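One protein chain is absent from this view; the other protein chains keep their places.
Lettered A, B, C, D, E, F and G in written order, each chain numbered from 1.
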Amino acid sequence: MSEVIATDRPPEGAADRVAEFRPSLIVGEHSLCPGCGEPVALRILLETLQELGIVERAIGVVGHGCYGSFVRIMDVDVLQCLHGRAPACATGIKRVQPAAAVFTLQGDGDMVSEGLAEVLHAAARGENITCILLNNGVFGDTGGQQTATTVLGQRTKTSLDGRDPVSHGHPIRIADIVAGIDGVGYVARGTVGTARGVARTKRMVRSALETQLAGKGFSLVEILTMCPTGWFVGAPQGPDYMEQSMARAYAPGELRVSLGDER
Amino acid sequence: MSEVIATDRPPEGAADRVAEFRPSLIVGEHSLCPGCGEPVALRILLETLQELGIVERAIGVVGHGCYGSFVRIMDVDVLQCLHGRAPACATGIKRVQPAAAVFTLQGDGDMVSEGLAEVLHAAARGENITCILLNNGVFGDTGGQQTATTVLGQRTKTSLDGRDPVSHGHPIRIADIVAGIDGVGYVARGTVGTARGVARTKRMVRSALETQLAGKGFSLVEILTMCPTGWFVGAPQGPDYMEQSMARAYAPGELRVSLGDER
Amino acid sequence: MSGALVIEVERCKGCELCIAACPPRVLEMSREVNATGYRYPILHPGCTGCTACQLVCPDAVFEVYRLSSG
Amino acid sequence: MSGALVIEVERCKGCELCIAACPPRVLEMSREVNATGYRYPILHPGCTGCTACQLVCPDAVFEVYRLSSG
Amino acid sequence: MSSSAATSGLELLEGSTAIARAAITAGCRFFAGYPMSPFTGLLESMARLLPGSGGVCINAQSEIEGVNMALGASAAGARAATGSCGQGIALMQEAIAETALNETPLVIFNMARNQQDYFQCTRGGGWGDYRTLTLAPKDIPEAVEHTQLLFHLADRHRIPTILYGDPLIAQTRIGVRIDPLELPPLPAKDWALDGSRGGTGHSRQIWTWAMGKATDPGPGPDRHWQAIAEKFERIGAVEQRSEGFGLDGAETVVVAFGSAAKFTAHVIEELRDAGHSIGHFRPITLWPFPGEALARATEHARRVLVFELNAGQMLDDVRQHAADRSAVLPIGGVSIHESGLSYGPLLDVPVIRERILAAMRGRRRLAARAGLSAGSRG
Amino acid sequence: MSSSAATSGLELLEGSTAIARAAITAGCRFFAGYPMSPFTGLLESMARLLPGSGGVCINAQSEIEGVNMALGASAAGARAATGSCGQGIALMQEAIAETALNETPLVIFNMARNQQDYFQCTRGGGWGDYRTLTLAPKDIPEAVEHTQLLFHLADRHRIPTILYGDPLIAQTRIGVRIDPLELPPLPAKDWALDGSRGGTGHSRQIWTWAMGKATDPGPGPDRHWQAIAEKFERIGAVEQRSEGFGLDGAETVVVAFGSAAKFTAHVIEELRDAGHSIGHFRPITLWPFPGEALARATEHARRVLVFELNAGQMLDDVRQHAADRSAVLPIGGVSIHESGLSYGPLLDVPVIRERILAAMRGRRRLAARAGLSAGSRG
Amino acid sequence: MEQEVLIAGIGGQGIQLVGKTLALAATLAGRHAMLAADYGGEMRGGPSQATVVVGDAPLRALPIVPAVGAALVMHDRFVGAVPERLRKGGLLLVNSSVVDVDAERAARYAYFELPAIELARELGAPAAAGLVMLGAFARLSGVVELERLVEAMRSLLPPYREQHAAGNATALEAGWAAGADRSATAAAG
Partner (left out) sequence: MEQEVLIAGIGGQGIQLVGKTLALAATLAGRHAMLAADYGGEMRGGPSQATVVVGDAPLRALPIVPAVGAALVMHDRFVGAVPERLRKGGLLLVNSSVVDVDAERAARYAYFELPAIELARELGAPAAAGLVMLGAFARLSGVVELERLVEAMRSLLPPYREQHAAGNATALEAGWAAGADRSATAAAG
């Protein structure tokens, strides 16, 4: 396996391009850490908007976290909102522009810590919006402290010897809670640690947006994303670490579906 | 049935007093409406503190609602806290006084509307406190507007034609959500519309406090209480109305128990 | 078993919850009103001392006795 | 099926996620570093054009082709 | 409605309802709020009236939800409002600052319990350099006008604006006419989010840090916040509003705002009739404080008496702008109704008259006690 | 630690850690906060250090949770604190006002991103008549002292107190000594809740409305809030702190606070060495603003230059207290680091020197542009 | 000239409804009216009062009305506040079914009384005693015509209480009639 194939230009013979670098809706470089899962989630979200043909009526509401900087590179209308309040802002937008495809992009700190009330009230209202949660179990942006979804035993800067249920409490399984609330149309949990996970998560994002377009109520996709920096592991170890910690506490899969089962 | 028995003084012969007017911990008259269920809940809570012998280490944290005025008449240490934040305040108290019996007294508006995040985070933290929810499905104190627990179809001043899921969303079953959160020791739902309901609810309050005393984590008792004023029904109709609306949406019973089943 | 009550009529707010709660139905609302204008319960024979009225009353109007000789 | 890649090595941040993700294991990290100091993937023969590398890469380094004559 | 009422055009409306009607007349199409006395009536009126006018009213489950919903609706181009009082407005501080810094117009109805929230309205407890344009109507008819003006000014300057009401305005019922206010036209909201520019490289963005898109960079926080500060300075210069009477050469000038100014004006008319040299000055905008007008009004005054139902908050502004700072004396004070929900006994004509007369007789010390001052010399 | 360091007593500590150590030295036993730069380091230090000192630190799940937890812990008698910056402090406004009005001591660490939150600290956006005693240290050693002083003052007056820090104080590392501050003893907290009086008819109560118990009535909101206002007036008179140099007869006085004052002092020392008649005045307490000292310091000044890194907030206080209001000129301005998280290029010795010299050359207009003023005449 | 009237009684007597009816009737008649806010609750047995001001030009009255020219007293428990606020010589109309005013005090006012509860009971509308008083007051004071009162009363009734309209109208009419005969209401005073 020593021969090296040239990869500096497209192949010469007949060939189909089956995967682009990234969707054209990403219009600049992100500055996130090596091995971060969030840019992968952004890509599949924007690809899905394009595939559904709803780019020109999409409005995003982005919270505070490392993904917050995506506001500079995503070529859709965006309200960068206050930490935790995206579902409330999205509600206001959707109610005055019912034809828009309104989504939020939030982290676990944003949605499950600071914004727990807002997301649950929006869900119970059956608000026709789609919330995308990038769950890495830490406040990445502020350097790796414990959030409401940090799994037991995980070391963070505010749970130095690992999250201990007695002092630091238990993680909240937000997707499970939301799935149990009346008014909710779609809830799923995916990961971006493996190629299969990415492909499956993309289908979930599509289902969530379709649920909104069909007026079937609130939809949520919780995406488990790697944060090697906040987990204090090497970038290559991200997916494995995720598999062994977060993905055990938070089982991937569809938790609530209300559209006919096209898949 | 026309003979009328004198009731202006105790009977003369040998007799046991089997029920007092109210526990000695209630030291004044409340000013709540005729037929309100909240004073009944207060009574059983204070009786239970006495029966458990924990009056001198009980600290209450009371939210904003009609029950807020109980602060004047309950003879235990009380922090009257901000609307919705009782579980957070109770956390601070309990952490610095672990031997105290710390309880909150909150309404549905207080706990499930304004304070949803605080109660859920306290539950997930497994905080050793007992939260008492007086759920009447309306903001009673401000005159009967829709809360997060108003049942579908109920008319309130902000859902004039009845709560409609499309515009006003669905009610939140808070006890069910809390029962599903790790770190929770005891969750139950009772009513005060009937004598049996009152007696049963009192046992629930006792179990909740015992759970706290045993250090088994967060406990919640949701008590369905009549609010004839906010429901726009006559006081005598309160219990029936409750039976047919709230008690259907919110089934009474124990939802999570972690102490040995002494009962 | 046989019971007796003390009813503090002046504290009553006339909500009638006790009336429906009494298993033998021996409570009835008065015709007269108390000083704040509310009708209040009066007791007819047959009280069992079950305390149901006291349990449901929001206004602490009842004290219940059980007579030792049934 | 047989595939080909374009790898924009200058965008790579060396996280190695693509290496583990490639089913036939035909990607390997370079010895050299790019301008910002990161090692990057190089391709050995055997690519199937499955797009796994592109799916997992956070930095949009890959473009994947499937050769028509497999 | 009977023919005479139709002729007079008057309808008997609770203040809250009158304001709701004015808001809808002004084009408000989204409202979200959370009950709190005495704001509750406005929320209820909106819930009753807005759906029938093509709008949406949401009984939010918290003030934070409410204000952020309104922010969202406004970002999407609708005239939007929220409201509360005291504690509820405190919870909105973060979002109010946000709307100022990301330039989303927003109208906030602070149907306050009393006048203790002057600082809250005029300085705010949000973050960063921002201000909230605040109108303090003296009664319901003026509140009806102010409500319409606030929607206009919010859009015109892309700022948060506040109506500082109180229980007397919210809960009194009067015969009133909801006449649409004539206001100059405004440009279309080409900044509002509707998705339409997605994929063009010029999609829209609302962001406090104003970083822009990689394809369409914005100024970034340093330049953007400087620009915001300059904008507020401009607004501060052009939007000052006040009124007064008897100011020409008056020896004593009384300054008061909102409902309280109705009471002081009443007293001062009496005193003028009795021959006293006294005038009345009422800031209509609390921010921008009508400093220039006050300076002119107090040029010849020997004393400037500040009557406000709090421990001395507007005092800060009066001290900064009265011609002679050392002539300023507080004569108001904290006064709370036993319910905790409205004014106490100080809002009373004889009490006010006595305080003014005492100050005019030179009993400065007594009157000054009401003020919360940081060891000032003034 | 090596012997020389032991001799010098200096430890190299990040400002956040030094403050955490000072807080623990002062007896802080409960801390709850939510991450936000540059406050995060303090939270992390507390999480690291407090459990080993018999205390509790909670990484709260929001600022609102954090401040209310701290309020609860304090109500139960512990020295308790919380913190954040800007937006996070905005979210705490309701609770900060509450602690002032229900008299629960509380220390709030506002590790701010810059100086744009002067109004937030000194006026607040809470509700009602209250103030927050605010200390603005100029550097880490002073922050270590101030931290201890704030716990003392919070308990002594039963009020909320604020440390107004910034990134330079939070994130710089210096060799510093955490010496316990000598402070007078305080009475026991007989008001704190511990349950012990339950059932006696005199159980304790902490309640903003101070209604008391039926068996032990309180003053109620009217009298209680008047008493609170009077208390703040007293505190305002006795707790003013400031320092200065070169003020005797100085023609120009520069006023600055916090870290910025370190820079202005540096420049003014240079200018004085160069023979200019210029002095420096630094408010140490922002509330109570040291108005009397400023008035004295500016008695002979021809100009009073205010350097603050915002659009002109302390200006309000300087205008109220400088001997001659019309001599006051803002020379600071909004200046933000491109990260949005710290100061921009204005906090620089040559820039400050140039602005002062320009003002001294009488270029008033230019300098004044930096200020956000409400059409003042001053 | 503005006419102010204080209506005082206890919760459950419909004090606020009487106030609203009067203010609305005046508005319907094209006059300017104000009903001052009330901060007490409307709890049965608690104090309840309403103040209405009516005039022909935009009102100059303050929203807290310290002194009134007329008072309508429905219950003796809360008659205490009246002397503080009713101007000397003002119109004082009391519900003599439950209110006793001593002759000395009555002499200070233009005093009238009406056994409103008995009257209402006779009309078969026992809950409408307040409207009987209002009818009489309107006639005595000339503040507004009977038709306007009836119109206002009807428009204030929620749909589910429309069955009370007829009884209420009768009550207003009976009061109006009683008010016509000044001597029938005027007491010995």
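Everything that follows uses one rule, which is that a contact is a pair of C-beta atoms (placed from the backbone, for glycine too) under 8 Å apart; a residue touches a chain by one contact, two chains touch by 3 or more.
Note that the structure is predicted; figures quoted are calculated from it, not measured.
Visitor: Just name the one of F:R156, F:R241, F:H300 or F:H337 that touches the chain not displayed here.
Guide: Only one of F:R156, F:R241, F:H300 or F:H337 touches the chain omitted from view, namely F:H337.
Visitor: In the full complex, which bits of chain F touch the chain not displayed? Write them out.
Guide: Residue positions of chain F that touch the missing chain: 1-2, 4-5, 7-8, 10-12, 139, 141, 167-175, 259, 262-263, 266, 337, 339, 341-343, 347-350.
Keep this in mind: only the chains that are shown with their structure count from here on.
Visitor: Please find which chain has its CA centre nearest to the centre of all protein CA atoms in view.
Guide: Checking distances from each chain centre to the full centroid gives E.
Visitor: Going by C-alpha centroids, which chain is farthest from chain G? Tell me that one.
Guide: D
Visitor: From the mean C-alpha coordinate of chain A to that of chain D, what's the distance rounded to whole Å?
Guide: Measuring from centre to centre gives 24 Å for this pair.
Visitor: Counting only Cα atoms for the centres, state how far chain B is from chain D in Å.
Guide: Chain centroid spacing, chain B to chain D, equals 60 Å.
Visitor: Could you say which residues in chain D touch two or more other chains, in rising order?
Guide: Answer for chain D, listing residues that touch two or more other chains: there are none.
Visitor: So which stretches of chain B touch two or more other chains?
Guide: Within chain B, the residues that touch at least two other chains are 29, 33-34, 82, 113, 116-117, 121, 148, 168.
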